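Note that one protein chain is taken out, while the other chains of the complex remain in position.
Entry: chain A
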C-alpha cells in the first residue's frame, strides 16, 4: 500500500474524469488520477463533437491550444430508407463566430491535451494502471482503491468514479446495478481519410467549417439506433450504433451495420476514394433519466458515462460528462473547504448541483423517450422512414398523375400501414415523451 494520502482519487481519464481532476487540482486539492490506457485518450471513443460552453466553464481559453478540427456551421438530419433519404438541414453563417459553439474533435488528440492541462493544474496522473476494486471500511465507506500494480492500494478522502459506461467498479462494490443490455447502445465508428480540399468540396465548406449529419431509418434494420457522419479536417468520422439488446435479439452484427451504412447511395459518394485508418467501437449509455444510478455515497461520487449521463435524443454525452465532473469537483471542494468529512450527506451537494443544472433537466424532459423509441422501434426506424420516402418520391416524380390522387395515395399508405389509431397514438406518445 502507498503511505501517501490524497484528497481525491479520480478513476478514469475521459471527459468526466479529466474535468473532475482538473477542477479539483485547480482548486488546490491533492489529486491522484488513475487511467488504465497507455495515455489519457488511448481507450476513449467518441464521434466526436465538443460543446464549447461546457468546456469554457472549466478551461475558459481552451481555444488557444486545444486540438480542434472544424467548427460546425451546418446540421443535417436524414430519415433514410434503403435507397433514399429525406433531409432537414440547417446552416447559418452565424456559426462562423469568433468563439464557435461546437467543434468536431479527435478524442485521442483532444484527451492528450486535456490530460496535459490536468497535469499542469497539479494532479498526479498515472496511466497504464487499472483500478480493480474500491477499498471500503467496515461501514461500507469508500476509503481508497486497489490497482493491478504490485503494492497497488492507495487511499483518499473521496473517490470520483469516472470509470465509463460499463461501471464495473461501482457494480463490484455494490454501489449500483450493472447497466442492462436495453439501456446501452453499441456504436462503431470508422475514420475515412481524405484530403481536406476533397472534404470541403463534398460538404460545401470553406476553411475550418464543418458539417454534422445525423441519420436514422432503415439503416438500423428496425433496431433502435442512429448513424452519424462528422467532418474532421482530414477525415470523415462515420458510425452507427444500436441498442445492445437489439443486436442480441436480431443477430445483426455491428460491422455489417456500418458496412451497409457506408454503401448507402446517399453516403457512399461522400467517402468515395477514402482510406480507413481507424476502427473503434464503444458502449453508449442510452437509458436516459430512469437509468441513472445513485450518484454519491460515503466517500464516493459517480460522474459521466459511469453515471449513465447521456442525452440520446440530442446526441450529447461529453458535455454532460464534463459538467458532471466539474460539479462533482466543485461539491467536493466545498465540503473540503468547510473541513467536513466526505459523507453521503455532505456529498449530496453534488446531486443538488447536478439536479439544478441542464444535465438533469434535459434528461428529465426526455425521460420516457428511450423506452418509447425502443418499444416502437419497428415503426420509427422502418415503417415511417419508408412511408415518408415513398410519399416524397411520389410528390416529386412528375408522371401525369393528378396531384390530388397522389396525396390521397400517400395518406392511404400511412393509414393502411399504421391505422388512424396507430398514427394518432404514435403522435401522442411522441409529443408526450418530447414534453
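Some notes on this structure:
Criterion: a residue touches a chain if its C-beta (ideal position, glycine included) is under 8 Å from a C-beta of that chain, and two chains touch if they have at least 3 such contacts; residues count from 1.
The definition used in the following text is that contacts and distances are computed from a predicted model.
Choosing from "Cytochrome c-type biogenesis protein", "Nitrogen fixation protein FixA", "ABC transporter permease" or "Cell shape-determining protein MreC", the protein name stored in UniProt for the chain missing from the display reads "Nitrogen fixation protein FixA". Only one residue in the set A:106, A:143 or A:236 touches the chain that does not appear here, and it is A:106. Note on the undisplayed chain: of the listed residues A:152, A:293 or A:422, the one touching it is A:152. Among A:65, A:97, A:128 or A:340, the one in contact with the hidden chain is A:128.
Residues 2, 4, 32, 39, 106, 108-109, 124-126, 128-129, 147, 149-154, 193, 195, 275, 277 of chain A touch the missing chain (whole complex, contact as defined above).
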